[in-house]
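Here the complex is missing one protein chain, while the rest keep their positions.
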Amino acid sequence: MSLTEIDVIERNNEESTMTLSMGPQHPSTHGVLQVMVKLSGETIEKADMEIGYLHTGIEKSAENLFWTQAATVIERMDYLSPLSNALCYVLAVEQLLGVTDRIPPRAQAVRVLLCELTRIASHCVWLGTHGIDLGAIGAFFYAFDVRENILDLVEASGGARMHPNYIRIGGLNGDIPRGFLDRLDELIEKFPGRMVELRTLLQNNPILRDRMIDVGILSPQDAIAYSVTGPSLRASGIAYDVRKAFPYSGYDSYKFEVPTRTEGDAYARFLVRLDEMDQAMAIVRQARGRLDTPGPVMVDDPKIAPPAKETIALSMEALIHHFKIVSEGFRVPPGDVYQAVEGPRGELGYYVVSTGDNRPWRVRTRPPSMYNLQVLKAIAPGNLIADVVVTIGSLDPVFGEVDR
Amino acid sequence: MEMMPGQFLLGKLDDAARWAQSSSVWPLTMGLACCAIEMMSATDPQYDLARLGSEVFRSSPRQADLMIVSGRVAQKMAPIIKRLYDQMADPKWVISMGACASSGGVFDNYAIVQGVDTVIPVDVYVPGCPPTPDGLIYAINLIQQQIREGGRGGIFARA
Partner (left out) sequence: MPSPQTPSIAGTALDPTSLRPPIADAEIIRVLPAELRARLISLRDEGLAMLLDVGAVDYLERDPRYDVAYHMLALSPAMAGKGPVATPRRVRVLVGVPADATTLPSVADLWPNADWAEREIFDLFGITFEGHPDLKRIQMPYDWEGHPLRKDYPLRGPAREATPRPAFALKSNVPAGAPPAGKVAEALQRQIARARGQAEPVAPKDGDAK
């Protein structure tokens, strides 16, 4: 049946059930999702989902851009944590290039710092919008205030609030600016107070507890069967975190915990994400401590790292390398690699295939939101329609990633 | 409108209607992609769209004045946007927020409609990828200027 012909309401006279289409334009589906719920009264019997309303052809666009340019479109997949997307792709390409061990430690520390700040920012959006879905509109403003501070830092270092293309193959696009560390210190000092405010507003609110406890329960069996990862998996008891299991960018040298719960309901996922924000700030503090000593932020390989602007006027080799890198990119040796990072939504993976060209041959994304969202088919039935809103919010999907 | 002695306010009814309409532009929650997040950021305390009159974002197109198409428009989504635009009551305005909604943006490919103005008429285009919330606020100011200075809107809600 064609989408433009779907009736919003369809009555099945034999069974007195009703099929209701929620979306794709809906305040609470967190993006463009169409959930077709078959209702008997207010209880859901079946929930089918229709995605693809944001299909952008990012993977095909990436095949037609240079390796560095492809990072710009890939960043726009999970638009709440663009730096995580960029980091995962860049790590995959660095593995193919063989330069993973030569990335300078300062670049690694800044990458970890920004990715954890991005995790906090993404969880702030989740918290704000989840609160709005449940009626707690005030928390949105507190959460977004934290996010604005983080976006100011991202803008200072990368140039743009949301898609800075700052994490580059080989390191970073330039060092962090003067004043960055002072503003970061202010945020680090202000953050625990903000978290206390957010927790006070939401965590023990009896209405929120009533709406989230025992709603959308995800059993570990279902979680594994649907390959749910991230906070949703950890709220069901399985403490799998890519940063601990397959460390990258020096994560094995940072001390942090992986919050886990066993109940598997929406409230457990809520608490896991709140705890993750605290843990992310702990990592940010440790990474901040590594940035006091200056150092290079780009690998010293002239074939992949553009030379410093000052040297281009003085050195012929620098000029030629700059010209080649900017006009035709660099070539990556043939091969395929699967690189995973722990994004705010779960295991984000890229399966990158190179044929030795200056463009990727294929960038297949392993989108955590797509698999996290699919589990709604299994856990929505039996709940009320209001609980679907809570469940979708607690799974935290981002449709740029689901549809790509 | 001018203030007369004896505290009468004299003016045209149309101007009063336009003043009211421009001071309470309520957008539709048409958030598609990254620009939607910046649209949400425009309502946060740092930028605060509510002080310009956009106190609430209405989810129902029947109750909204302004459709902010924020994000890339995929092939599947285009007929939905047209349907939502048709469902909005007159007078209505459209902001095409971001490069993707204005012209396809970075995505010149099979999947993205190259500009939402191929589907619905647009009043203001906002460049950026994504535009900062300042850009969106300027666009809403331009819409308010358009409402006050003629064209659609007014006492008869001319479409």
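In this document, chain identifiers A and B correspond to the written order of the chains, with residue numbering beginning at 1 in each.
Here, a residue touches a chain if its C-beta (ideal position, glycine included) is under 8 Å from a C-beta of that chain, and two chains touch if they have at least 3 such contacts.
Since the structure is predicted, the reported quantities are computational estimates derived from the model, not experimental observations.
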Which one touches the absent chain: A:95, A:205, A:286 or A:315? A:95
In the whole complex, not just what's shown, which of A:23, A:216, A:230 or A:349 touches the removed chain? A:349
Using the touch definition from the top, which of A:241, A:265, A:342 or A:401 touches the missing chain? A:241
Touch rule applied to chain A and the missing chain gives residues 2-3, 51-52, 55, 57, 59-61, 63-64, 95-99, 219-221, 223-227, 229, 236-241, 244-246, 258, 262, 301, 303-304, 330-339, 347, 349, 351, 353-358, 361-362, 364, 366, 370-371, 374-375, 377-378, 403-404
Extract the touching residues of chain B with respect to the undisplayed chain. 1-2, 12, 15, 75-76, 102-104, 108-111, 114-115, 117-118, 149
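Criterion: only the chains that are shown with their structure count from here on.
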Nearest whole angstrom, what separates the Cα centre of chain A from the Cα centre of chain B? 29
Given the complex, residues on chain A that touch chain B span 3-4, 24-27, 31-32, 52-58, 60-61, 72-73, 76, 79-80, 125, 128-129, 140-141, 144-145, 147-148, 151, 161-163, 399-400, 403
Given the complex, residues on chain B that touch chain A span 29-34, 36-38, 40-41, 44-46, 57, 59, 61, 71-72, 74-77, 79-80, 83-84, 106-107, 109-112, 129-130, 132
